[in-house]
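Here we show just some of the chains, and they stay where they sit in the whole.
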Amino acid sequence: MYTGMSPGDLMLLQFEVEQFLYTEARLLDDRRYAEWINLLTDDIHYWMPIRRTTVSSQTDMEFTEIGGMALFDDNLDFLKLRVAKLQASNAWAEEPPSRTRHTVTNVQILDIDDNGRIIVGCNFQLYRSRLECDEDCWIGSRKDWLQRDADGSFRLAGRHIFLDQTTILSQNMSNLF
Amino acid sequence: MQDLTNRDNLESLVFMENFGMYGNSHASCCFQVGATEDFVVRATDWVDHKSGKVDRRIFQTRDLSSGTGASICQVLLNTCPHRGNTVCRAELGQTKSFFCTYHGWNFDLDGKLIAVPGEETYYRGKLDKSRLGLEPAAQVESYKGFVFATLDRDAPALQDYLGWVGMVGLDLIAERGDMEVIDGIQKNRVQCNWKLAVDNLFDWYHPKVSHGSAARVGLLNEDELRYMNQMVILGEYGHAISGAAFDEQKLAEIKDAAAEGRELSGSDNARVWRTTQDALDAMGPVGVRCGGHPNIFPNLWVSAAGPPQLCLRIPRGPLATELWWFTFADRNQSAEERRAAVMIASHIFGPSGLLEQDDGENWSHSTRASTGTVTRRRPVDFSMGMGLDRVLSNNSGQSYIETVVNEHAQLWLYRSWNDWMSAANWRELIDNHSVVPTSTV
């Protein structure tokens, strides 16, 4: 647990975590996918479950579980495929490329797991502008696992993405969250 | 109440859109595995494409009173007969009744109005509850667990409607094992006309280009994207199957190998079920060879070439379509097999699917073009293979076309659509619909 940390150490960790998340978001928006892939651990799980409308007493069914269907359910190989595709110049959903903007807010260090990975919660807003006048906006929360490497830098070891939409109101989700 | 999250007991429901002659097609489909408890799944709208009108969500309940294997889902109009409120707003869940949140009328799982606040005091006993239930579908029938419903009493019986082509289409999932639905329906909205999305499911011409990036990054085998052996089957009322065909000899080899216990490749292993007598009895010699994509007219794609999935193309007006993906698995699979199958399924189709993400923009741009004045002066081109292919048939009476990539099924879709739009009712459609071609197409 990180609760034993001094306020100063906590603030420093918060600062480092935020800057890491901003850098990572910037790489995606700048279409620097190769560098983005380098920020991931080999064992990353990148997952967006399907969300459903349920009554309040049955919200245990709100999200599909790991093992059920999902919108993203990627290991590093699948993420590399996605990135390779984005770079392929014939991935038509992104050719001409969209203009994306990943905004990360309400960043909170939630916990440190048994592997020493920092569990970070945040809100996200992914805005996409495409061709002349297509606009999409995806909003939700995320839970990220950050691994501290020997050189002090972070890599992303896990990302669970909880979109607030149920029916996806866009024609695809061809971007990374 | 049953826990829907319990996969073993899950009764999976899949509803197909109704349109065309309103309420006239068999329009819902449900894969049923014999659950025994009450539950409800709200599914979709009924869209009248002639008028563009939408009827409210249909939902379905399993009748508690019938615990037999023959029990069927209830399919009900999600509209309170009092003022029209939606009585079920959840997307899935369990319930013992449908309670209207406006004035509290309560309906049982058969749609019967069972409680009315103030029935004695305010209505003074004069309310005829028996005529104020939730409107049920006119016909609900199932075929191997896929339940279809229609709002039209004059529609033909389900098997008459499906014909052998529709049944083979469903068999392509039903016959491969002890199937169940995996939790989670992917849903998203594309700004295209639904017919372009259906046209596309028959289209084995586009993958090499539309999904070229998937091939380039190694997800698809570029060689396999040359589809030289195609089989097209056209069915009455607009059903069709189009796509790859398995070679009879190849299937025979697989059969022999399986019988002798020889090790098979993964993909061959996935075809063993086609070589069984059960499959042959159900699907006939042509049906077992189908490796293509069936469409149950109007808009239910049986995606059986990869992991077994269904996709509904649900119209949301003429310029938008919702895609709903249902995924199936064999309940006898190991956990690892199941996990691997799910991973594949979730990466191919759906809005983030490595294949499907590239389809939407092509469809939406093609839809928008169709509204242009000058563009409309020129016909769209469906000439691939037109007039060049012969319809074959075998002793089983199954007629089919063997050829290369073509546009026969797409043309059949639009022709059948035209039949439906020209008919005022089922009588007229039965009398006047296009005859399935028997010589040259």
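Order of writing sets the labels: A and B. Residues in every chain begin at 1.
The definition used in the following text is that a residue touches a chain if its C-beta (ideal position, glycine included) is under 8 Å from a C-beta of that chain, and two chains touch if they have at least 3 such contacts.
Computed from a prediction, not measured in an experiment: that's the story for all the values here.
*Asks:* Would you state the complete complex's composition as copy numbers of each displayed chain label?
*Replies:* Each shown chain stands for its kind; the full complex totals A x3, B x3.
As a working rule, only the chains that are shown with their structure count from here on.
*Asks:* In angstrom, rounded to a whole number, how far apart do the mean CA points of chain A and chain B lie?
*Replies:* The mean C-alpha positions of chain A and chain B differ by 33 Å.
*Asks:* Where on chain B is chain A touching in the complex?
*Replies:* 4-5, 89-94, 182-192, 210, 212-214, 216-219, 322, 325, 327, 338-339, 342-343, 345-347, 350-352, 354, 356-362, 364
*Asks:* Show which residues of chain A lie in contact with chain B when the two form their complex.
*Replies:* 48-50, 52-55, 58, 60-61, 64-65, 67-74, 78, 81-82, 84-85, 88, 90-93, 166-174
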